[in-house]
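Only one protein chain is missing; all other protein chains are in place.
Per-chain residue numbering starts at 1, and chain names A, B and C are given in the order in which the chains are listed.
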Amino acid sequence: MANVARAFVTTDVILVSELAAAVRSNTAGAIVTFSGDVRDNDHGRDVSSLEYEAHPTAQNLLEKVASEIAARHEVLSVAVAHRHGPIPIGESALVAAVSAKHRKAAFDACADLVDEVKAQIPIWKHQVFADGTDEWVNCA
Amino acid sequence: MANVARAFVTTDVILVSELAAAVRSNTAGAIVTFSGDVRDNDHGRDVSSLEYEAHPTAQNLLEKVASEIAARHEVLSVAVAHRHGPIPIGESALVAAVSAKHRKAAFDACADLVDEVKAQIPIWKHQVFADGTDEWVNCA
Amino acid sequence: MAVTVRFYAAARKAAGVTELKLDAATAMQVLDKAVETHPNLAQVLPQCSFLLNEVALHDLNTQVLDNATLDVLPPFAGG
Partner (left out) sequence: MAVTVRFYAAARKAAGVTELKLDAATAMQVLDKAVETHPNLAQVLPQCSFLLNEVALHDLNTQVLDNATLDVLPPFAGG
């Protein structure tokens, strides 16, 4: 049975290497990581700054999603972290790491974990564009 | 058109963070990495030590495979490294990193890259088991 | 019943306030009263999901108890 090594929301920088180290073990043959980074453009428009807002339940729900992924796939260990507050361009907003005996399970579980976090965790992205306009993403 | 940031064989430790940094850019929204690590067991048997042997053409072929992956997927940058010689348990034998605007392409390209490296690069794995026996993997 | 409505992200922007305190018997009534005083909410509410005392609310006809908290959550955009 797989374990959840880490699952947290934070306003600090998230290090991919830290989550990768958290899922590492001598029985794991494969570690797959994902880093969702803040881009300087979106739909062709220049993004000048970006901020995430997290609902108070985000931490608990992130733990729940990580547990579901650990149970659903043939993996050894799962870690996930989501940053909120202002995030400089190029830094990670969402980081996931999965270890498994075999690579296919690690790839599948990591992609599934990212999909579920995006679908289930109450976190919102606010973008300010170079022209001064702003938007809450996904909300017309 | 995607670029190949790094493609090399080495007898040194490969740092996942180094390959991830090599593919990073402010236009990339997603970075996926893979690390294939040396396990302390295989088919239920304890592995005590392990060594990879690389053919002299391995470097050129690794560059070729990386270029093919960069051309085949909607990605921004690709990096891959394979270690040879003796590798301690828990350290990386094969590391891949891919950046893309969108996560699905990054996951797909990284998994494809690892598959192609395993299929096309003339590198062999020699395992010594705890009971003193040894084998060249994939060769009965 | 005295209810607190909390607005997040685009819902907060539309409401122009972080929270409202009002009197209502059901979740639907809470939202109707909120739209009355903050009409811009009408555009964002159809896309929102809701938490009643931090638990997902699936039926807006649910009755609210005194001192309940109703959270208004626009579509998530994490990652």
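Keep in mind that, in the parts below, contacts are C-beta pairs under 8 Å (C-beta built on N, C-alpha and C of every residue); 3 or more make two chains touch, one makes a residue touch a chain.
This is a predicted model, so every value here is computed, not measured.
Although it is not drawn, the missing chain touches B when the whole complex is taken into account. Considering B:5, B:28, B:47 or B:94, the position touching the chain not shown turns out to be B:94 (whole complex). Considering the complete assembly, chain B touches the hidden chain via residues 36, 52-53, 55-57, 82, 93-94, 114, 117-126, 136-140.
Criterion: only the chains that are shown with their structure count from here on.
Centre-to-centre, using mean CA coordinates, chain A is 27 Å away from chain C. Chain centres here are Cα averages; for chain A and chain B they lie 23 Å apart. Chain B and chain C have Cα centroids lying 50 Å from one another.
Multi-chain contact residues of chain A (touching two or more other chains) are listed as 36, 114.
Touching two or more other chains at once are residues 79 of chain C.
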